[in-house]
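With one protein chain withheld, the remaining protein chains of the complex are depicted in position.
Just so it is clear, A, B and C label the chains in written order, and each chain counts residues from 1 on its own.
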Amino acid sequence: MDLRLTAQEEAFRAEVRAFLRDHLPDRLARKVRAGESLSKAEMEEWHAILNARGWLAAGWPREWGGPGWSAVERYIFEEECARAHAPRVVPFGVSMLGPVLIAFGTEAQKRHWLPRILNGQDWWCQGYSEPGAGSDLASLRTRAVREDGHYLVNGQKTWTTLAQHANMMFALVRTRFEGKPQEGISFLLIDMTSPGVERRPIRTIDGGQEINEVFLTDVRVPVENRVGEENQGWTIAKYLLGHERTNIAGMGFVIAAFEELRALMGRMRRDGRPLIAHPRFAARLAAIECELEALKITNLRMLSGHGGQSLAVPAMLKIRATVLRQQIDSLARQALGPAAAPFPGEGPRDNLALVPPEAARAAAIYFNNRKLSIFGGSNEIQRNIVAQDMLGRL
Amino acid sequence: MDLRLTAQEEAFRAEVRAFLRDHLPDRLARKVRAGESLSKAEMEEWHAILNARGWLAAGWPREWGGPGWSAVERYIFEEECARAHAPRVVPFGVSMLGPVLIAFGTEAQKRHWLPRILNGQDWWCQGYSEPGAGSDLASLRTRAVREDGHYLVNGQKTWTTLAQHANMMFALVRTRFEGKPQEGISFLLIDMTSPGVERRPIRTIDGGQEINEVFLTDVRVPVENRVGEENQGWTIAKYLLGHERTNIAGMGFVIAAFEELRALMGRMRRDGRPLIAHPRFAARLAAIECELEALKITNLRMLSGHGGQSLAVPAMLKIRATVLRQQIDSLARQALGPAAAPFPGEGPRDNLALVPPEAARAAAIYFNNRKLSIFGGSNEIQRNIVAQDMLGRL
Amino acid sequence: MDFTPTEDRRLLAETLDRFLADRYPFQHRLAVAYREPWHDPAAWGALCGLGILSALVPEARGGFGGQGFDIATVFESLGRALCPEPVLPALMALRALMPTGRALDDVLDGSRQVALALFEGDGGIGFGQIATRAERRGGGWVLSGRKAVIYGGHVAAELLVAARHDDTLGLFSVSAGDARRLAYGMIDGGGAAEILLEATPAELMIADAEAVLGDALEAGALALCAEAVGAMDRAIEMTTEYLRTRRQFGRPIGSFQALQHRLVDLAIEREQARSITIAAAAALGTEGQSRAVSMAKALVGGAARRIAEEAIQMHGGIGMTWEAAIGHYAKRLVMLDHQLGDADAHLDRLAAAYCGG
Partner (left out) sequence: MDFTPTEDRRLLAETLDRFLADRYPFQHRLAVAYREPWHDPAAWGALCGLGILSALVPEARGGFGGQGFDIATVFESLGRALCPEPVLPALMALRALMPTGRALDDVLDGSRQVALALFEGDGGIGFGQIATRAERRGGGWVLSGRKAVIYGGHVAAELLVAARHDDTLGLFSVSAGDARRLAYGMIDGGGAAEILLEATPAELMIADAEAVLGDALEAGALALCAEAVGAMDRAIEMTTEYLRTRRQFGRPIGSFQALQHRLVDLAIEREQARSITIAAAAALGTEGQSRAVSMAKALVGGAARRIAEEAIQMHGGIGMTWEAAIGHYAKRLVMLDHQLGDADAHLDRLAAAYCGG
């Protein structure tokens, strides 16, 4: 048992830090720190910077253009990026489709699609959820009927994050209509520029517009755009759920949010003293820090394979990490007191009260991040997974 | 809308207070305040004092020896008694069987049993729970088979509070073995001195011995000891659940416990200052007081019929009151710090550290009162009841 | 003891509920609450015509109410409809003006909007951090300082400003046109403003205004509690209905026991919030006012947040969308706690009293 990083890992951390210092544009870091949305061009800019160094696809093997990092190195990379307020790598191509293609794709699919993810030719979005199938993916209704060399796809996807930028979508669709619902699902790669694809933005309660509905009407998808066998889509979806463990907790972002909160509590005043000088607030911050410190170790234990390989492990991490992030966001919102009220973007922000600009969006971030415990498998679904692991079938 | 007591109600409060001042023996009040168990003789002593004044059966109509109080008067009486640290009236005869007999008993049953409750000739206990039927009363298995003029009862009851003192038990027993389980239950009055009745004490985690198992082997119960019709027992049990609303929250006792806690926090020191001078502890006490103040009103609203007549009303009250009481007990335990450790009754209490004698049992009371959210219909069962009321059958 | 509302207040609630259902359906609210001037001036006029402000003022001052339960009745209706009209600032201004000789007719009929400018960026509710200074100039006064987050300040013609003269906290009237005003919309709808005073001419209204300002603050806090109770009622109604109708895994999600139990806990919190608000309403105007209002605001702040968070969570993705009403109710329920002292601030006030008193 030894929690220290090896000399090699320490050197790696220094290398990442130096890279970020030299290559992360201030302009981007400032926006990220303030919780502002990045434009498509800004996200692409950051992807290109990482790709130039060979660090974009942290989880891919060297063979396909990944850096071949260990779990701990990936964790260090993620943590350093978040601390430096680097933009989050858009996960749909790099962290989700990439590993699926590597595991299930044909040689031709890998050769065609993987480089395009790295060099930014394709922007991917994820077509899983449907209006009637949020947490219950088995009941999805988008249908793909095979005709000659293509599938004809009809249906509706929703909660499709960043679909407004995407030219490609990987989607779960129903290809068999009898038998067990899980056994009739396939995994398709859909060209968003095809006729019959229509997207409509969904505005969220914080005023943001990152998610979308996608309507699919008689969309033709070539059969070679199916990944894995027909009706094997459920297996792929489950693989993905268990695969992406490094980042499931988003630890780097939780750590960065905590550091921002601590700074904010040193700055916001109540009854003439900084919040952090009030024993009650300071103790609340300390309680969060204890959970955070524990979660770092829990995360690393899981990454090191101490905690078993069941789906219960990432599920527990996701629950605790999302709740912790939400608690941090909530404290940041509270720290602002009445100054949390202004709607970001409305009114002359720079003239408003005594709020540091990087905290001006605290309330909006708090509301937006209520999604963390809902999207990507709600915490209720995660609890069901863990419970079944603990109790077995009853 | 007017929360003030009427002049008449204020006068009543003064009358109760004067009565308690004059008639509640100090000896008893001190034991109650310290959370010590009372002997059978002490409980009987207090019943006799109340009965002499005609105040023992607060909820009974005048006709049967009750004082004929309004819901508010009963609430005032209960609150004053608790504040004065009067012993709790043992509820099984007075608050549970009494109302059942008044509503469902024959004239002969009422004339025979009700006076004996008041004058202390009978000590009743409640035979509902069974080892296999804790929360799930419908599945109870104690069987009563009718033979000539009596039932032959076989089975086992458990969690029978104060059964060690009882000479009588009212019990739910199964009298029909087919059909819906709820529709085969009858309500019997069982003489605990009958052959075949055996009791065994159950020690609780705090070291106390107030609950028992009761084994019934070929116990003969005269048919005239059945209350209501055969197989009507479920109706009676439900009536009782909805009936005893005044006291469901045990508000008086929660209030008394809070006052003790406040005093204790003024006395126990941490880092050289009383706990109550620490902003964090004081705020925690204040948060409890807010809930308590609200619960007083919630309770009175329910008593006044504002809140509907469904079983959801007492269920919500029971949940909140038990949880609040448990929070108070937990804070009292915490307030003692390391001094909470000694097992009451072990070692020379009067020589131990700086703990006021009335708080010496704080940890034991905390552990004992974990039962509050379990017994008498666990809070899980109560939540099921409220949920069904809110959501209907789904 | 009597928990039945008076006939007058029952009628007032009915009238308001009917008007708001008619004039302020959710789509209308959505259209006006987030766009300058962050409310609907026509509806404002109509509400004042119905006497919504007169209900907040006693007969002696030209109204027909003014008691705690009148305030609670009005704001519970506003909360149910999630109405962003600036009634809260009017209430607080009226409480501050009541002890003065000033005629209130133009305020009560809605034609002159007045807002109270109290705090200056410190998150606490003590007046000790107020630094705006008043100085005599010529025959009158000028004020200098900066006031943060003035509810209703975006539409007020007149600002009532708390400022120090010598060692005393006074109340001054400033014409809104004379101050630099930065108006903005709020994340949960409705508007507010910040003002900058630089030797701005002012009229002295109350020389020692500490008690009056405390009363205005507390009446406002009570109003927020009642508004929260109304919004909680609707949020729980909507959530219950969603649980009954939304299906996943082949059954209504309300049949899942984990959600059922959480819903029940919300219902209990709501009943507690309602009760403590009743207690505060009953205490308004008595010596127990400060304590009762702080208890209410402290309890309601926490309950409102928990109900909001759980209502979103139980609605799943739908709860995150701008189009669904529930998210807007949730935002209001969370942000209410930021107004006029959050749960922490009021708990601190109660806690201080354990030692002080």
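Convention: a residue touches a chain if its C-beta (ideal position, glycine included) is under 8 Å from a C-beta of that chain, and two chains touch if they have at least 3 such contacts.
This is a predicted model, so every value here is computed, not measured.
*Asks:* What chains on display are touched by the one that is not shown?
*Replies:* If we consider the entire complex, the absent chain touches A, B, C.
*Asks:* Using the document's definition of touch, tell me which of A:25, A:91 or A:279 contacts the absent chain.
*Replies:* A:279
*Asks:* For the chain not shown, which residue from B:206, B:260 or B:358 touches it across the whole complex?
*Replies:* Only one of B:206, B:260 or B:358 touches the chain omitted from view, namely B:206.
*Asks:* For the chain that got dropped from the picture, name the residues of chain C it touches.
*Replies:* Listed in rising order, the touching residues are 256-258, 260-261.
*Asks:* May I ask you to list the residues on chain B that touch the chain which is not drawn?
*Replies:* Residues 129, 132-136, 138-139, 158-159, 202-207, 211, 268-272, 275, 280-281, 330, 333-344, 346-348, 351-354, 363-364, 366-367, 370-371, 373-375, 378-380, 383 of chain B touch the chain that is not shown.
*Asks:* List the chain A residues touching the unshown chain?
*Replies:* 1-6, 9, 72, 262, 266, 276-277, 279, 282-283, 285-287, 289-291, 293-298, 300-301, 304, 306-307, 316, 319-320, 380, 383-384, 386-387, 390-392, 394
Going forward, only the chains that are shown with their structure count from here on.
*Asks:* Just grab the chain with the largest centre-to-centre distance to chain C, centres being mean Cα coordinates.
*Replies:* For chain C, the chain whose C-alpha mean is farthest off is B.
*Asks:* Averaged over CA atoms, how far is the centre of chain A from the centre of chain B? Could you give it in whole Å?
*Replies:* Comparing mean C-alpha positions, chain B is 52 Å from chain A.
*Asks:* Taking each chain's centre as its mean C-alpha position, how far apart are chain B and chain C in Å?
*Replies:* 42
*Asks:* Can you pull out the residues of chain A that are in contact with at least two other chains?
*Replies:* Within chain A, residues 280 contact more than one other chain.
*Asks:* Would you give the residues of chain C that are in contact with at least 2 other chains, written as numbers and ranges?
*Replies:* 344, 348
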